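A single protein chain has been omitted; all remaining protein chains appear in their positions.
Showing chain A:
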Amino acid sequence: MASIEAPARPRSSSAVKRAFERYPFLPALIILVVLIALNGWFQPRSLSLVGVTGLVKTYLALMLLAVAQTYVIYAGDIDLSAGAIVSLVNVVIVGVMAQWGGDGVTIVAALAIGLATGLACGIVNGIVVAALRLQAIVATFATSIFFTGLALYIQPVAGTPAPTAFWRTYGGRILEIPFVFHVVVLFAVLLAILVRTRLSLRLLAVGDGQQESYQSGLPVTAIRMGGYALCGVFAALAAFCITGDTASGDPLVGGKMTLFSIAAVVLGGSALSGGYGTVVGSVIGALIIGFINSLVFFVGTPSEWQNLVQGVAILLALMAGVLVGRRARA
């Protein structure tokens, strides 16, 4: 007779398990620490203030966009147009600044218009996906083409310079501290505030089950639209950073960032199916991508090999994250 025995499963200590369940980004954090150590090993100067400032300057936009994507993914949706929104906002604000001169007041006005543009794009996505109930992946792919088309209409070729005052501020210092660190602090405060909002919690609940949320009496359509609107606003913030970093308008600047933002969310331990994740994880995920890219550079990879090595490194980071998480939770 064939007997089937239940396999005895080794269990890790419950404190570790609990920590990993509560902070799903812990595996990502471990990977990030390893990457930072490797960066320091291969290029000690990369961990100097100048080195870190440069890295944050370059990857702040991706961090913001990863956060943007996170709110949509919370609800089990996805936004393939996030990068296109970045491009559109980029050319809009550069265009407005160029049109009205480049002094402080117009810069603030241009940024306000940029935020409104991002919000509008997010609402368009929300209407298309949540209200009209089109498949998120295809619908936002279509709106991404639309937004890119708008950006190309506004500014057919790259190269319109941003006003000097704008990028000097972004790359400069306030009270001897690099401007981007002020932004990082503001960003952290903003995230801490948003975590406590009703919308965050409801987005996660919707991601756990749309049917269940509807039956519980939650306004599911409005909540999903809220996620897309928030995504649009954060994409606009990402566009500000990219404009500060590149100091010019480029109608295709954000296109490549969309999938990186999704990769960052997944690296950060959030579930693409929704209901489970943290914005902190997505920020860490974006930093992982940043440190991988700089590491690839610092170890002296020949330029024709850089993409390949980057791809393999991101895959390894993903696998490591899954393995560490599974071990800890088993």
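By definition in this document, a contact is a pair of C-beta atoms (placed from the backbone, for glycine too) under 8 Å apart; a residue touches a chain by one contact, two chains touch by 3 or more; residues count from 1.
By our rule, contacts and distances are computed from a predicted model.
Among the names given as "Chemotaxis protein CheA", "Sulfate adenylyltransferase subunit 2", "Monosaccharide ABC transporter ATP-binding protein (CUT2 family)" or "Ubiquinol-cytochrome c reductase iron-sulfur subunit", UniProt records the absent chain under the name "Monosaccharide ABC transporter ATP-binding protein (CUT2 family)". Summary of contacts with the chain left out: across A:A165, A:L218 or A:V309, the touching residue is A:L218.
Considering the whole complex, the residue from A:I78, A:A205, A:I292 or A:A313 that touches the absent chain is A:A205. Summary of contacts with the chain left out: across A:F146, A:W167, A:Y276 or A:F297, the touching residue is A:Y276.
Along chain A, the points of touch with the absent chain fall at residues 1-6, 21, 196-199, 201-202, 204-205, 207-209, 212-219, 275-276.
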